[in-house]
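Notes follow once the structure below has been shown.
Note that this complex is displayed minus one protein chain, with the remaining chains in position.
We just call them A, B and C in the order they show up, numbering each chain from 1.
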Amino acid sequence: MEDVTVTFTRDDEIEASVLIEGLPGIGHVGKLVAEHLIHELEAEKIGEISSIYFPPQVVVDERGVAHLVNNEIYRCDKNGLAILFLVGDFQSTSAEGHYILTECYLDIAQDLGVRRIYTLGGYGVGHLVENPRVLAAVNMEHLLSEVEGAGGAFEGGGMIVGASGLLLGLGFARGMEGVCLMGETSGYIVDPRSADNLLTVLSCLLGIKVDHTLLQQRAEEMERIIAKIQETEEARGREDLNYIG
Amino acid sequence: MEDVTVTFTRDDEIEASVLIEGLPGIGHVGKLVAEHLIHELEAEKIGEISSIYFPPQVVVDERGVAHLVNNEIYRCDKNGLAILFLVGDFQSTSAEGHYILTECYLDIAQDLGVRRIYTLGGYGVGHLVENPRVLAAVNMEHLLSEVEGAGGAFEGGGMIVGASGLLLGLGFARGMEGVCLMGETSGYIVDPRSADNLLTVLSCLLGIKVDHTLLQQRAEEMERIIAKIQETEEARGREDLNYIG
Amino acid sequence: MEDVTVTFTRDDEIEASVLIEGLPGIGHVGKLVAEHLIHELEAEKIGEISSIYFPPQVVVDERGVAHLVNNEIYRCDKNGLAILFLVGDFQSTSAEGHYILTECYLDIAQDLGVRRIYTLGGYGVGHLVENPRVLAAVNMEHLLSEVEGAGGAFEGGGMIVGASGLLLGLGFARGMEGVCLMGETSGYIVDPRSADNLLTVLSCLLGIKVDHTLLQQRAEEMERIIAKIQETEEARGREDLNYIG
Partner (left out) sequence: MEDVTVTFTRDDEIEASVLIEGLPGIGHVGKLVAEHLIHELEAEKIGEISSIYFPPQVVVDERGVAHLVNNEIYRCDKNGLAILFLVGDFQSTSAEGHYILTECYLDIAQDLGVRRIYTLGGYGVGHLVENPRVLAAVNMEHLLSEVEGAGGAFEGGGMIVGASGLLLGLGFARGMEGVCLMGETSGYIVDPRSADNLLTVLSCLLGIKVDHTLLQQRAEEMERIIAKIQETEEARGREDLNYIG
């Protein structure tokens, strides 16, 4: 086994100009957006990545079948825009491995002709946000106005750790444009509302129209659950008062 | 020294179609079953594995002779069924090492003609279990019915960490069938009763008859010890009452 | 990507006889001195170092542009004295990486003709120091008198961890002279006063005159801030007394 193994499940001449990374992170914001797009754009799985830098374990599915931990590559080709997706549940277990895995992701992207990378994530703020902004960072100055025009906000400062950050940093050295979009989120819950806002900015940047319905339904569902929890807590508050009174 | 060193103590033409892994784990369930089978099937040691990924130490035996930490390979050939055993007391000290060691175990297995792997372990439930089930996971869908027919239960979900899991995941990539059997166990004691139940499922899958006597004697012994502890605690409970009364 | 990547932004025939290392450390003393010298001597950036041994992240600047973490090499050539500067915000994330990165720093220095290395840092003492000394260590005995003559103090004993220490230790094996200067500092604040004193010793060793104004202004500013904090605390102390009285 190589340190990183890439297995393509189709080897015909494919290419794509855009890579969207949606590995797990705060509020699962990036993962929700990437998976929503894969569903809506009917992307198909074209490859798997396993590595000695991933956790040393298998995942058992609901039937009892064990699978080596891996990340996956999907691809869609809609209306002349071919997009690669990098999704999955794993990041490197070591600092060095983050660099090695990201270089591998970039090798795949470069081989398929990718010229721009979007990395998606959440930006934890520690409290519920009613209208979460989409914070952004880019790896080339000329991208700033384009991203701002699409609704991305720039705060400046800070670090972006792991694949989301390194794809921008190491992609720059290969001349690939990189945009990181981070949906504001509390950090406590899976946050489809933040994902919904992020999708608005991303689809504007991609120049495509995407149906938001499924993501919005999940957001409303989540908001009903939160409202119910808050009601229960208030009710309990009143009861406590009754009891005291 | 290579990163992993395999030393065969006999080099004549040997082969085996099945590998049974019984490295240490929860309740020593896998280890107990593998060692019981090695004893009952009169398997002989054919090799040793040492590695820089094992803990950097020697084990001193009861006479005072120190041995480099290693895992061992045994082999039996009974009634036309040749079985390899992978046993020992050590797993990798690093995440990457788990992958590297498991690939080495699979190299050995593949060289000797292994087509199916059984990995044995315990499944900790946090309380004493009267009739422990044998939970299972497989690495190919077609194995599900066979394992269920032999008494294995599928719950689905979860992770299997270390060699037990990776042998299934990395074995799949080589076309080797893999079955992981995990005996339910409290996680507090060495559990020969759970091992006894696991052996029933395993010997059914292997299509062999194995004498359970030694394992059952150990189970009964352990149950007597537990019963005695429980009695003592109850007695102490009564005394406390007398004292209070 | 190599384990360590060095990118020179100019490749004409440059050389330098002295390397000054000012990576971050206690009180930012070394960093302050190196950056002051870069400014005063109008050194220009000639290269960047990135590595899988640095933290796996990008730094986002105030505009929102993300940069791969790296250390930087500057060079000045004033009055016949060419000096290299090694500055930046990162050290290795692993023990082995410290050695590998330092060998790389030394390769760069050796290629450019460096024969002497100054490594700058702070020496934490746990309390405010009014007139901080400049403690020193050298990697060759014949340097002791020269450094003492320039105002460096030798206490002897102790360890110097990371690039500041290894540049001396590994530089020695290459026949390069090494001097480590450590400004006494509380360890609680960024300490331009300690940096100012260190600069006095260093510029004496370099045989150059450097304007201290900017560093002294920062020191006075910092001292005003500290004085104000102390006043406030005393005032609060009197108030407390009034209240009690």
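Annotations for the structure displayed:
The rule is simple: a contact is a pair of C-beta atoms (placed from the backbone, for glycine too) under 8 Å apart; a residue touches a chain by one contact, two chains touch by 3 or more.
Bear in mind the structure is a predicted one, so any value in this text is a computation, not a measurement.
Put simply, the hidden chain is in touch with B, C once you look at the whole complex.
Residue in contact with the omitted chain (choice from B:Gly64, B:Gly175, B:Gly207 or B:Gly237): B:Gly64. Residue-wise, the contact with the chain that is not shown comes from C:Leu166, picked out of C:Ala34, C:Leu166, C:Leu199 or C:Ala219. Annotation: of C:Met140, C:Ile208 or C:Met222, C:Met140 touches the absent chain (contact as defined above).
In the full complex, chain B contacts the hidden chain through residues 1, 50, 52-53, 55-69, 93-94, 97. Annotation for chain C: contacts to the undisplayed chain at residues 92, 95-96, 98-100, 102-103, 136-141, 144, 154-162, 165-166, 168-170, 172-173, 178, 180.
The rule is short, and it goes like this: only the chains that are shown with their structure count from here on.
The set of chains in contact with chain B as well as chain C comprises A. If you lay the C-alpha trace of chain A over that of chain C, the rotation comes to 90 degrees, to the nearest 5.
Centre to centre, using the average C-alpha position, chain B and chain C are separated by 55 Å.
With centres defined as mean CA coordinates, chain B is found 39 Å away from chain A. Counting only residues that touch two or more partner chains, chain B has none.
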